[in-house]
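Only a single protein chain was left out; the remaining protein chains are all shown in position.
For reference, chains read A and B in written order, and residue numbers begin at 1 within each chain.
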Amino acid sequence: MRRAWTALALNAAAGLAALLFCLPFVQMLLNAFKSNDEIMSNPGGVPQVWTWSSFLDLAAPHRSLLRNLANSILIAGSGTVLAVVLCAAAGFAFAKLRFAGRDLIFTVLLVTMMVPPEVVYPGQFLLFSRLGLIDTLAVQVLPTITPVFGLFLVRQYMLSIPDELIDAARIDGAGLFTLFFRIIVPVSAPVLGAFGILHFLAEWNAYLWPTMVATRDSVKPIMVALPQLVDPTVGFLPIYGTIMAGCVAATLPLLAVYLRYRGNYPPPF
Amino acid sequence: MSGGVMIRSARAVLAPYLFVAPFLLSFAGLFLGPAGYALYLSFTRYRGFGVARWVGLENYAVVLGYDAFWIMLGNTLFYWVAHAIPMMALALTLAIAVQRKAIRWTRTFKTLVFLPQVLASVATALLFQTIFGSHYGLIDRLLGFDTPWLTDPALSRWTVVAVLIWRSTGYWFIVFLAGLTTISPEIDEAAAIDGASAWQRLWRITLPLLRPTLIFAVLVDAIVTLRLFAEPNVLLGKAGALAPTAAAPLLNLVVEQMRGGMFGAAAATGWLLFSLIAVLTFALFRLMRERGA
Partner (left out) sequence: MSLIETTARAGRLSRRTALGLASASALLPTIVRAQRAQKITVWTWGGVERFQRRVDAFKRLFPAEAAKIEVEVVSPGKNDAEVYQAFRLALASGNAVPDLVQMNYIGLPEFAEAGVLADLGPMMKPYNGDLVDGARKLAAYNTTTVAIPYQMKGKVWFYRKDLFEAAGIDPLAVRSFDDYMTAGRRYRNKHPTSFMMNIGRTPIHWWYYMILSHWPETRVAERDGKFRILSDPHFGTMIDWLKAWRSSGIAFDTDDFEPAWQPAFADSSIGGTLLSNWMTDFLPKFAPAQGGRWGLAPWPEFNRNGSEAGGSVMTIPAASRNQEAAFSFAASMFLTRQGSVDEWVRTGTPTVLRSAREEMLGRSATMARPEGLTDAQWAVVPNTYFGSEFLRPVLDSYEHFNVFPYDPAAQTELDIMRRETEAYLAGSKTRDQTLAAMQSTMAARIGNPYRP
């Protein structure tokens, strides 16, 4: 009897916690279907008038939000592809090939992980700007393509690939490149995929660096554009209906990815 | 013949470099170079245009002598400690409850708790603006109060903490759950047969075995929080400004100085943040090693 009560209390507490975790989501969805005016008078409840106007406003011709969304996809997508490719190649070399300075270089790389990217921003900003890269998509991608953390993940995984597999392939006359593309990459697919998802999420959510280097609407990613959404006639004041619709639009793709892959997310370290 | 062998061996020697070169060269150009330049900048006074003037350690002295630096540093540490303790406890409790099958509908529960992680930090902050806005936000409207959730630093810092807990619990919950499943169930079962209570098993077996995961979690969460920027600033900034000093994280000083054309001071502040993270990392690593994890 006492056990049953404990179980009930536990489940109730867990239910409450789950509710607290998802209520703001419901709030976001509901507010996305209100007009900008209604949110002020009715911030919490179900919309008095359900409307798509906020979503339509996202696509309004005087706004660049669709472009911003596309930018986010381009930046996060290309950054992820480059990072995965660079980390896979280098991870393979650090895990399975012998070359002078290998361990020393790897240790140095690991030590640099302690330097937060923000520390390097003043230097990166001035150097990239001298290259004429400010206000481009490239400048938002480049600083992210060499994540040492990703290299570390990939190398650790590749260390566990048995040497016999590699030797067998080499005896069969496979060159290093064949070996890499035919054996190493397919075998490492899980870690590459997991790291790719992590990296994509991080890039999708990037905020500080893009706010500094993207000033034109045409190159801003969605995360920079959303907080800057203001009333077009008044200026300055945020329009929460459109902002909430934008948040929904920026979240749905991630939600889809997560629900699809929730079994192996987050990846084990 | 011998020429062929030489080419082959030269190729064999060079091949590994072909694999590491793209990463290393990019890393050197995109990170190490700018890092070195940022270090040089920290010893100069430079507006970004015009001439850079060498000033030695002056930037460091000025930043360390600026009370806003200490306020922001205090805020950052506050955000870390105030959110990490309840959040880790909550994540761990939920993970243990799920692992011991004390909660039903596990799959749905896991999904719901993890859901906030899917929302970007910027979107989270914007969403909570509509919830915590004073006079006209959701909570104040529902309760009929007029609470300066976002404007009174004494309160708004806790609002930021609440948002951080909301967003990060799900992530560490899943990580802890993964850690718990790697602990062999036999040990636990053996202890249970020996008559150990659930509490005893938790304190004597589960937590000690989970220690590496816990320390790793504390470390990573600390580094992420020391670099906090988007949440407090999007949540508490108004009309495009950054969060007010009394609630601002340390990175604000870097950003503010960069935008204010004080690249030297910005770089110096950044390196001070780095030393903080370095000290913390070493401390936690030592902790990990001493306990024989």
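Definition applied: a contact is a pair of C-beta atoms (placed from the backbone, for glycine too) under 8 Å apart; a residue touches a chain by one contact, two chains touch by 3 or more.
Quick caveat, the model's predicted, so the values are computed rather than measured.
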| item | value |
| --- | --- |
| Touch criterion as defined above, residue of B:90, B:183 or B:246 at the omitted chain | B:246 |
| Touch criterion as defined above, residue of B:68, B:90 or B:178 at the omitted chain | B:68 |
| Absent-chain interface as seen on subunit B, which is shown | 45, 47-51, 53, 62, 65-68, 129, 133-137, 148, 151-153, 238-241, 244-246, 256, 259-263, 265 |
| For subunit A, residues in touch with the removed chain | 40, 62, 125-126, 128-130, 132, 134-135, 212, 215-217, 228, 230-238 |
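Assume only the chains that are shown with their structure count from here on.
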| item | value |
| --- | --- |
| Contacting residues of subunit B [partner subunit A, same complex] | 13, 15-17, 19-20, 22-24, 26-27, 30-39, 41, 48, 90, 94, 97, 102-104, 108-116, 118-123, 125-131, 133, 136-138, 141-142, 166, 169-171, 174-175, 178, 216, 223, 226-227, 229-230, 234, 239-240, 251, 254-255, 258-259, 263, 266-267, 270-271, 273-274, 277-278, 281 |
| Footprint of subunit B on subunit A - complex, ascending | 7, 10-11, 14, 17-18, 20-22, 24-25, 27-28, 31, 39-40, 43-44, 85-87, 89-90, 92-94, 97-99, 102, 105, 109, 112, 114-116, 118-127, 142-143, 145-146, 148, 151, 176, 180, 204-205, 207-208, 212, 223, 226-228, 236, 238, 240, 243-244, 247, 250-251, 254-255, 258-259, 262, 265-266, 268-269 |
